[in-house]
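Report on one structure; see the data block that follows.
Every protein chain but one is kept in place in this view of the complex.
Labels for the chains are A, B and C, by order of writing; each one numbers its residues from 1.
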Amino acid sequence: MIEQNLSLLLVVIPLIAAPVTAMLPAGRSPWLFTLAITWICFALAIWQLTIVIDGSTISYELGGWAPPWGIEYHIDALNALVTLIVSGIAAITLPYALLTVERDIPLRETSLFYAVFLLCLVGLLGIAQTGDVFNLFVFLEISSLSSYVLIAMGKQRRALTAAYQYLIMGSIGATFLLIGIGLVYAETGTLNMQDLHQRLQPILDHRTVHTGFVFIVVGIALKLALFPLHLWLPNAYKYSPSAISVFLSATATKVAVYIMLRMVFTVFSTSILMITHTEFIFLTLGAFGVVVASTAAIFHYDLKRILAYSSIAQISYMVMGMGFASKLGITATVVHVFNHALMKGALFMAAGAIVYRLGSSKFENIYGIGRQMPWTFAAIFISGLSLIGIPGTAGFISKWYFMLAALEQQAWLFALVILLGSLLSVVYMWKIFEALFFHRPACSAPPVTEAPLSLLVPMWVLVLANIYFGINTELTVGVADTAVRLLGVTAYHE
Amino acid sequence: MIDTIIGHYNYWIVILLMMAGFYTVINRGNLIKKIAGLNIFQTSVFLLYISIGYVNEGTTPIIAKGFTSYANPLPHVLILTAIVVGVSTTALGLALVVRIKRAYGTIEEDEIHDKDMSL
Amino acid sequence: MSDQHLLLLSVFMPFAGAFTLVVFRHWRNLREAVTLVTAAAVCLIVVTVFMRFNSGTLMAIDIAEPLPGLAIRFEVESLGMLFALVASLLWLVTSIYAIGYMRKHHEKNQTRFYAMFAIAIGSTLGIAFAGNLFTLFLWYELLTISTYPLVAHTGNKKARRGARTYLSILLGTSIGLLLFAILITYTVTGSLDFQEGGILAGKLDPAWAGLLYALFIFGIGKAAVMPFHRWLPAAMVAPTPVSALLHAVAVVKAGVFTILKVTIYIFGTDFITSSGASDWLVWFAGSTILLASMIAMVQDNLKLRLAYSTISQLSYIVLGALLATNMSLLGGALHVSMHAFAKITLFFAAGAILITADKSNISDMGGLGRAMPITFTAFLIGSLSIIGLPPFGGMWSKWYLGMGMVETGQWLLLTVLLVSSLLNIAYLLPVPVRGFFGKAKDGTEYAQIKEAPVNCLIAMMVTSVACVLLFFHPDPFYELAMNIAGKK
Partner (left out) sequence: MKHNLVLRFITKYLFPVIALFALYVQFHGDYGPGGGFQAGVILSVAFILYAMVFGMETIEQVLPLGVLRILASTGVLIYSGTGVATLLMGGNFLDYDILLQRPIEGQHIGIMVIELGVGITVSAVMLIIFYAFSDRRNYD
């Protein structure tokens, strides 16, 4: 019973839980309930992955309507991996959220906060599970709307403007996506992804299809903060409550990358990239994104903001990977989606722990804090190394694949950009290390102690995952291989 | 030529509204006007969808005697959902504006920017 | 214990030691005892590995496979064995020295110091026993990172700036060039295994071999070939034991060791000679030898002078690799060990002078030798070994390097070698000479200055005796080095 409805339950359980949470009395009970729900989702996601990891697929028909008329949940290895990331990060964020949320959110709003959090989870899981493009749009908006709310709950007033800016940009992106879906629907008369793929193949050179494709790509590019549409992201991550920074940075943009993969490779196909020259656009914008965002990160003096800019750079890598449009490139993108969730999650958790103790992430307030908070600092250090791509960490694996993809096509320029990006990340990460550890603390700095255990344990789980998935890549690379095969991407030929 | 232009009048309206809305979003500094622009922008898309679903001589898609041609109901259903999304976005956006007004005392973008910078 | 586990133990023992001594951080004596015990244990294990290796046991173990076809693999082969022996033996000596030094110098954060030191040595052993280029790169990067806190140890502005230079050059070259080179190698061959005769021959267009080889030579920033040498003088802000073991032995030798490995097992010496990959690179190494020696002559700070001397000496080994003949490789491999023992003696002496007399500039050391005779004698022995005079070990390596040059008819390079030996005399010997026969600037005698702490003296004596012993009995190292050269 559970197994046959697995793919659905992953969406429905948090959906039912959200209104229940909203009705719970303020206090710790909403947290406890949400915790249980996220862990259940995580367990189901693992289960789901074990079913599809061999390359098989699950198809679930909502309301018993067969596709392409009804909404279908179509699960393959890629969906399952993204679901695993989203639910896993949610499950690990929740223990972390307990104390930080008590600090960030007024007590009477806690039940609403967790309800909105669950809605955001519903949206993200729904995107990952669904096989219907319009359904995907709806889930995208559920997750986006709830993330605007979550960001606006940040303590400083700039959280409001950040959320507002994100809302405007996100809504434009969603509307673009809607236009694109509408145009494609007008041409094909279907919304089911598999069906769309079949029907689009003969008409890939129609102008309406191109227009639809471009609208879809631009719409998603806004959501995933592709350079130069990234301006909403730094403030949104900087001013949101700590737990939300962790959750969104590790999941929201990754899910947007997933949508891009799905749309480009499943709904359309690799050849549309060549027909519309989008691969070149992906590569160029990705390369600019890597260089510009990494450089921008160097010139900021605020931990969370640097991490946010670094996120933009890392997403640009993923877009470059798509631009290579080869087996290796997409493998790199998929692996990096997973690995980046691990490292950014850990980094934002550590940043949140510092904010928890000091109330600020500005360098001038946190100089030398690494000595008082050695575990937090060590977490930043190791996950920072992973971000740079030091061998032995998860980040290295994805960088390795990006480089292989570039070298395979003898795209020397882009290979150099990837290396340059790594070097720039060395610079900004080391700026953080030095500020946190070797810089003399300000005289007025209050004495602080190590972050509480409930913050440290989730943080270190992610840190250790960074090392584990740098040494054992059976899961990540294995799933990515299967996913890429199912996406129909082939190895690069000259 | 004229026929093609007039024949696609629904698209012209859509494009006109879309550009008007988009321009407002980008150009206006007033946060409420931005949201109004966003609304117009979204509405144009709703119109696009509905006009896609139109079938010549078609009636409301309810089975009844004497009618054989119906409008395609699916775009309507889709757009109903999209309208709900639009309403939620508007409500949330306006709620944010209210709170921004409370926090900053203004809803003009440049003034808010100045206040943030002056800190 | 099985051979494989012994191998793993040798690499991970220092890590375990680091962990243990952090646990015991509040008990100073216990902590330092842990360091010593770990160092001794590692030394013992490596010697055992050496014994078994000599008796013909093949030792190799894969511990994980992060990327398809690229395992984290440990394997013992002659060159790595030689390097591991040198590193572990000298770690034991340095640990003894470091305890005396750190206590006398009242350094802060000693726990961090010892822990990172142990991790750095563990990484060095990882490099030595790496079974493929991928594993080697992994430990190479870990070594860079683990030595960073040691360089920045004092934490003041000067140390931070030095550490930044250190890190940016080492990480920059390794990510920007070395990783690039590794990836190209992998793309071309589909493998990164160390194979006798190399893996690139026949797969890479010889025209590109020179470029790829250059990426390797410059990418391995730890070998300090000019113009990527700036990090080594910058690293001299570190406490002296760090400079002694890491920046005269472990880190820099890891660099040249990697170059040797790449030359022999990735390119293959035949491929290098046939493709002419190294023809233009030898001049970089040659000019590094001369330029660094000249810069060393004008340095007044003793540690800086030694650092530039190291840069120059490293290029000897690089040159040995670039020439890719039996003799030159033998010389290069021997020089890894000979230079290690000599240079560490010099650094020990420099550190001893710093902590007892508080002098770091050579011009202030006039007459100091009479107050610290043992230290300065050790310095003299080290200097002579570096210069390459009998009866000191340094003679052998220079001899074979020179033979290699004669063999290939590189007369100009031979001249470089000889001139640089003269320069060695010019910048090293003035120190003991001034110490023994010179006068202090202000004419005072150093009545109040006693010899260095006994720990430091023991360490210095051990290494200087080793310099002499290695002249008469270079056998263990010589045989290992012969293996490599002979395998060609």
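We take it that contacts are C-beta pairs under 8 Å (C-beta built on N, C-alpha and C of every residue); 3 or more make two chains touch, one makes a residue touch a chain.
Every value quoted in this text rests on a predicted model; they were computed, and no experiment measured them.
Under the touch definition stated at the start, the shown chains contacted by the missing one in the entire complex are A, B.
Contact with the chain not shown here comes from a single listed residue; of A:P19, A:G55 or A:P106, that residue is A:P19.
Against the chain not shown here, chain A presents residues 5, 8, 12, 15-16, 18-20, 22-23, 60-64.
Residue-level contact of chain B with the missing chain is found at 60, 62, 80, 84, 91, 94-95, 98, 102.
Following the convention adopted for this analysis, only the chains that are shown with their structure count from here on.
Among the other chains, the CA centroid farthest from that of chain A is the one of C. Averaging the CA coordinates per chain and comparing them to the mean over all protein CA atoms picks out A as nearest. If you average the Cα atoms of chain B and of chain C, the two centres end up 69 Å apart.
Here the spacing of chain A and chain B, counted between their Cα centres, is 28 Å. Rounded to a whole number, the gap between the C-alpha centres of chain A and chain C is 44 angstrom.
In the complex of the two chains, the chain C residues touching chain A come out as 64, 66-68, 72, 134, 137-138, 141-142, 145, 152, 155, 160, 164, 167-168, 171-172, 175-176, 179-180, 183-184, 186-187. Of all residues in chain A, those touching chain B in their complex are 134, 137-138, 141, 145, 148-149, 152, 157-158, 160-161, 163-164, 167-168, 171-172, 174-175, 178-179, 182, 185-186, 191. The residues of chain B lying in touch with chain A in their complex are 22, 25, 31, 34-35, 38, 41-42, 45, 48-49, 52, 74-75, 78, 81-82, 85, 88-89, 92-93, 96-97, 99-100, 103-104, 112, 116.
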